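Okay, handing you the structure first.
The complex is shown incomplete by one protein chain, all other protein chains being positioned as in the whole.
Here is subunit A:
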Amino acid sequence: MALEESISEEAAEELARNETPARRSGLSEFWYYFSENRGAVAGLVVFALLVLVAILAPLLAPHDPNIQFDNAQLLPPAWTSGGEWRFFLGTDAVGRDIFSRLIYGSRFSLFIGIVVVAIALLGGVTVGLIAGYVRGWLDTLIMRIMDVILAFPSLLLALVLVAVLGPGLVNAMIAIAIVLQPHFVRLTRAAVIGEIDREYVISARVAGASPFYLMTRTLLPNCLGPVIVQAALSFSNAILDAAALGFLGMGAQPPTPEWGTMLAESREFILKAWWAVTFPGLAILVTVLAINLMGDGLRDALDPKLKRS
């Protein structure tokens, strides 16, 4: 009919040739949006430096973090009167070099962040996928449990869990992971519910995909955007919570050079030796700030609703 006359085979082929793929590929598009956010790039740089410091700690640290120097207790930083250049940021109450302890402490902070986020992510995404896919009473049950966990102040719940499990860095990490997990469950579930009725999911079902295949291969890759952002922000939360637990004596135990524990050890000298609390505090602040900035940039780059184009 009219359709046949309006366009011949050749013209159709010509049209097909002129349809050009014009959009950026995934990674370069990600970098394009990420690099527009200067704070995010700064955060990434600081975070990369931190990772380098943690890896190269034995090379960078001037002293062993646990060696106590005689007659060098509570020395002020090098540039103030009474300071010594071999202890750049001063020493603590038992004569350990604060600079070296901070460098080694970055290892603990990163380790805590990675392990906590890995546990929370794995558990949260699995539970969230199941809840969003299955729905019904199982979904209701899971979400009510998550609501209960969220209803507690996170640090209080972590404290209770550590009190049950016993103090120590590993138990503190498990407790923090449990506290952070509901966020991942809710995010994943919401993303799954948003995607599950899309045509490509139905198309996979018509092609014969099993529920397990649908959840892990079809749905999961399309739900990861917000989860990655949450993981980045949880990373800083984990470091902060671990430092808080360390400060309260429930996390890493002395003489571990963990930043929160260092704060706790120096608390009684806060008026006499400001440097012993200031530098660990600053380290926590800079790390958390950098990771949060990076997380914001990630969200901007991965959230399609914010994209301008």
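We take it that contacts are C-beta pairs under 8 Å (C-beta built on N, C-alpha and C of every residue); 3 or more make two chains touch, one makes a residue touch a chain; residues count from 1.
Note that contacts and distances are computed from a predicted model.
According to its UniProt record, the chain left out of view corresponds to "Dipeptide ABC transporter ATP-binding protein" among "ATP synthase subunit c", "4Fe-4S dicluster domain-containing protein", "Dipeptide ABC transporter ATP-binding protein" or "Cytochrome B".
Listed residues A:Thr80, A:Thr140, A:Ser203 or A:Thr216: the one in touch with the omitted chain is A:Ser203.
The omitted chain makes contact with just one of the residues A:Phe88, A:Tyr213 or A:Trp274: A:Tyr213. Touching the chain that is not shown, out of A:Gln68, A:Thr126 or A:Asn222: A:Asn222 (per the contact rule at the top). Listed here are the subunit A residues that touch the chain not shown: 1-4, 6-7, 9, 11-13, 15-16, 19, 21-23, 25-26, 198-200, 202-210, 213, 218, 221-222.
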